[in-house]
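One chain of protein is taken out of this complex; the other chains stay put.
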Amino acid sequence: MRLLLVNPNMSTAMTETMATIARDVVGPQHEIIARTADRGFPYIASRAEAQIAGGIVLEMIADNLSGIDAAIVAAFGDPGLRAARELFDLPVIGMAESALMSAAMLGERFSVVTFSPAMRRWYLDCVRDSGLMERCAGVRTPQDHPRNVADVGTALRAELVSLARSAVEQDDADVVVLGGAPLAGLAKEIAADVPAVVVDPITAAVAQAMAMVRIAPKQSFGLRRSKPLAKSSVGLSQALADVVRHEAQF
Amino acid sequence: MRLLLVNPNMSTAMTETMATIARDVVGPQHEIIARTADRGFPYIASRAEAQIAGGIVLEMIADNLSGIDAAIVAAFGDPGLRAARELFDLPVIGMAESALMSAAMLGERFSVVTFSPAMRRWYLDCVRDSGLMERCAGVRTPQDHPRNVADVGTALRAELVSLARSAVEQDDADVVVLGGAPLAGLAKEIAADVPAVVVDPITAAVAQAMAMVRIAPKQSFGLRRSKPLAKSSVGLSQALADVVRHEAQF
Amino acid sequence: MRLLLVNPNMSTAMTETMATIARDVVGPQHEIIARTADRGFPYIASRAEAQIAGGIVLEMIADNLSGIDAAIVAAFGDPGLRAARELFDLPVIGMAESALMSAAMLGERFSVVTFSPAMRRWYLDCVRDSGLMERCAGVRTPQDHPRNVADVGTALRAELVSLARSAVEQDDADVVVLGGAPLAGLAKEIAADVPAVVVDPITAAVAQAMAMVRIAPKQSFGLRRSKPLAKSSVGLSQALADVVRHEAQF
Amino acid sequence: MRLLLVNPNMSTAMTETMATIARDVVGPQHEIIARTADRGFPYIASRAEAQIAGGIVLEMIADNLSGIDAAIVAAFGDPGLRAARELFDLPVIGMAESALMSAAMLGERFSVVTFSPAMRRWYLDCVRDSGLMERCAGVRTPQDHPRNVADVGTALRAELVSLARSAVEQDDADVVVLGGAPLAGLAKEIAADVPAVVVDPITAAVAQAMAMVRIAPKQSFGLRRSKPLAKSSVGLSQALADVVRHEAQF
Amino acid sequence: MRLLLVNPNMSTAMTETMATIARDVVGPQHEIIARTADRGFPYIASRAEAQIAGGIVLEMIADNLSGIDAAIVAAFGDPGLRAARELFDLPVIGMAESALMSAAMLGERFSVVTFSPAMRRWYLDCVRDSGLMERCAGVRTPQDHPRNVADVGTALRAELVSLARSAVEQDDADVVVLGGAPLAGLAKEIAADVPAVVVDPITAAVAQAMAMVRIAPKQSFGLRRSKPLAKSSVGLSQALADVVRHEAQF
Partner (left out) sequence: MRLLLVNPNMSTAMTETMATIARDVVGPQHEIIARTADRGFPYIASRAEAQIAGGIVLEMIADNLSGIDAAIVAAFGDPGLRAARELFDLPVIGMAESALMSAAMLGERFSVVTFSPAMRRWYLDCVRDSGLMERCAGVRTPQDHPRNVADVGTALRAELVSLARSAVEQDDADVVVLGGAPLAGLAKEIAADVPAVVVDPITAAVAQAMAMVRIAPKQSFGLRRSKPLAKSSVGLSQALADVVRHEAQF
């Protein structure tokens, strides 16, 4: 399998961290192709930014379609997920959605724990969009926005453990999802300190991408009635315009 | 009042039709500034297209902010609405959302009638996003996609009246919203043939923009805690980048 | 436009305050006809009182139908709103519903702040009845019922600002609706102190009444299939009995 | 036990039919006190009529409180139910709500079958107000309004059986509620023809009134924190004004 | 009437307490047949235990069908309720469901108060399964699991009263259900200390069983289309296997 991982945040360091985890999940038989956005925002944290980044995600996938079995949108919040799923003839996995769906199969109720109150609303929107609101026990965050997003996994580790414990003890969560790309890899480290199953979203996304490739018959995507009709466009990247015009070759 | 009307579809004819209706609604004391997208798609009809068009909407509003009291996203489906509302310090009105909210104040249950089955899912998503699903009696469309979107208001008039009647008689709708920019202005023409209140979305959007300017204290928008933090960006239009960086002057 | 404003609370002072705000919203070209209930309760604060007051609202509208373009039920809680909307052939606007719908177009999530815990449940019912529960971030009130309802806007001003701030900071509201007729006009005064858009319900009701007159084709109301059949009655006011019998002239 | 049955429809024939069934349910040890509205409408069939009739229900209960253990609002649609429940210190039972709650204890999913499409919306509102929408498989009615409401139980019997069968076979209902006072008593007659449990609402209301008297500790009602505060009023019947002023003796 | 009360907890003391209350509710004309599980668990407190106990409930009912008018599953949480209702041709009442439905007829919003945080999730599941989530104001419990389940009604009495008061004062409950078989009979004792209607689930279950026998036409159950088809089985008790094979005689 060849899985495309597109990071719509303009951070190659973050991409590298996620790609390393991804490669660990798939093992040596399978390939991870990782790409970082070359425009947009250093770190997406609002709906407005996600609107723009979602368009960039479409271009990044279109540019790298060749030989790919599935694509992963590697930002919690899943910018462009539904658009990409509609447009491309292969499984498209969102980091948030796949973590939430996995959480819902590992326990009755899940919570999301993340590093900033600024993400709270967007992540709740993700839960709502996934359709799993009923299974969600809440989103817990620190009270203040961290100064530096890059090192929250270490700087806030004790507080994140404490938030996860509260999610379990006060909100009755069975499963805790550590939301946000900067927390990639933290789940394994804190698992022993949290009385619940802890989910790492990038691990979930990669494992779900593998599952979807196994589940979905390849030819089905091209046959989908709900695919948008072929259409001309102005101002899109060549590769994306070709996909939109149903003239992409892959 | 000066109201900005941005049409994310690349059709100046459609913009003209809507601007004419809008000017009729606001009267001579108020001004309509109408703009048409210069890139994107001839007619947005899918989530993928709306993802891209939503980014274009943000640029169109940023480019025309000067002296504006409110902005109208003039495409049923409201691409970019939530992003724009979050970002700009003034009321932003969506054609679909404002029509649905108005419908919900004109009767107990509303239906949407539109010209193509291809729009059905997207319009239902609009209802869901508005939060008014419970008040919605359904979306009715012809069975087949029309050959020519531009003239559906005349070519399909009899069928649209018949769909509206079914929405009333079989689905118990009190109000019928004629969804889709190509149906702009049709409501008035068929009102006498439909046993319900019929809503024209562009009329609703303009009337609601006027209402929001009256209701929302100007200074409130700049004070909003939920506004995204100032942020650098790469590859956005200058005006939009300035807004994102909190350095726009208007 | 001639807009009828009926206050089902037996307080002419409250009617005057609201009529003054209403006249300010519509401007000199349009007319506000304000009426105060001459029976019922000094201030409606329960479902039981609303049941009775709702019947009085129907009579007040029936008595003043002549030449009216729209009617406003000027009590937060909207007694009789759905009944009046069904019965009369013109737009009927509720102060609560119109404030909530407006709030939902000014931000993603709204809260209601009001002056007494006794109103909490009724106002939550209003949100539920409007269908907008999903968009609501909560209802916040002081812990105790005020001694004097008339002057809560001044006596409780600091506490109401504090509640509004909590709604924003703890409940993630983008918009705060100041519920209850005794708070009419307060929004403008406290807007600078609240990090959100603040909505005054009587302003919202009047602006929405104007919008509805612009949106709804006049003849539609008489054609509505969902209108109750003509019916005889005993014990109603003459004007209301005529409307119920489909013999009102206006 | 003494159960008060108030019929807000001005039909003593209907009251007699219902009282006979009620007396059969309670047996000779218990007493049914039946009252018919002396103003309002011959047969309530809309929200507007229910708004007015609900006020009359409050007066009818207040006038007959002495020595009563529970009150039954004997019109499907339950006009005034929530208001009465809030106001009076005893169990108040609605014919619709009690039938729906009973249906939900007799099977997984219930349907309502009634005699006129004009009742459909109101009865659906009842389901929604009860909170049991998820357990409801639908409301089925004939296509046309009957000429004569009084004899629908016999004139439409075959059609009602056919609707009930469709509710079972097509909508997967386990239980069918025969909604509307004119169908009182029909359930027993058609039970053998319907492959589901069939519920007669007046029987359900009376059986539930007996159950509530057994379940609810008498003194609890007077202690309720959610009871409206004592209040003066203008224009109410003496007995109702006394209840509202917390000066009723019973 | 002969009502079968099956206690799936292996505690004859608990069965005796409940049977005494039940006999008090039905009076001397009617009969209570009480049975205690002879296998399973001392006290069911999880979904896993309820899965197994639910099967035992089916056997207990099958073993005692002769001459019975209705069956009561006498454990809050209602193990096996939906299975039993589907299978047996008579009304089957759950202690939790019947208490919740009754609560919803005694006030607008109810809360559940119980003796251990370990029951919280299961009881919330009961509310969800009943369909009444919207009417529920919450589940309140002590912070810690009690050492001894048997005497919680006396040992925790003050705390339970305090929890009930919080449910009323902070969560706006009108009705409080005292969940869990070990609290049987407590409602009457604490009613004077709680400003709400307090519901005893075993009383509710018995009163509702009587109501259902009055409401449901006997022959209906055998006619139900939704009854499972006759089927062979291996390893079930003889009586249950006969019911499953549609060969039970009763």
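Every chain is named by a letter (A, B, C, D and E) in the order it is written, and numbering of its residues begins at 1.
One rule holds in what follows: a contact is a pair of C-beta atoms (placed from the backbone, for glycine too) under 8 Å apart; a residue touches a chain by one contact, two chains touch by 3 or more.
The structure displayed is predicted, hence computed values, not measured ones.
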Where the missing chain makes contact, among the chains that are shown: A, B, D, E
Absent-chain contact - pick from D:172, D:189 or D:242: D:172
Of E:48, E:158 or E:192, the one touching the omitted chain in the full complex: E:48
Hidden-chain contact residue, picked from the options A:124, A:150 or A:191: A:191
Residues of chain D in contact with the chain not shown: 108-109, 172
Missing-chain contacts mapped onto chain E: 10, 38-42, 45-52, 54-55, 58, 80, 82-84, 86-87, 118, 121, 145, 226, 228-229, 231-236, 244
Residues of chain A (touch criterion as defined above) contacting the omitted chain: 25, 82, 85-86, 91, 93, 97-98, 101-102, 104-108, 130-135, 168-169, 172, 174, 187-188, 191-192, 194-200, 203-204, 206-208, 210-212, 214-217, 219-221, 223-226
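We adopt the following convention: only the chains that are shown with their structure count from here on.
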Contact distance in steps, from chain B to chain D: 1
Chain at maximum distance from chain A, centres defined as averaged CA atoms: D
Chain B-chain C separation of Cα centroids, rounded to whole Å: 26
Whole-Å gap between the CA centroids of chain B and chain E: 52
Chain C: positions in contact with at least two other chains: 82, 86, 108, 121, 172, 226
Arrangement of touching chains [line / ring / star / complete / other]: other
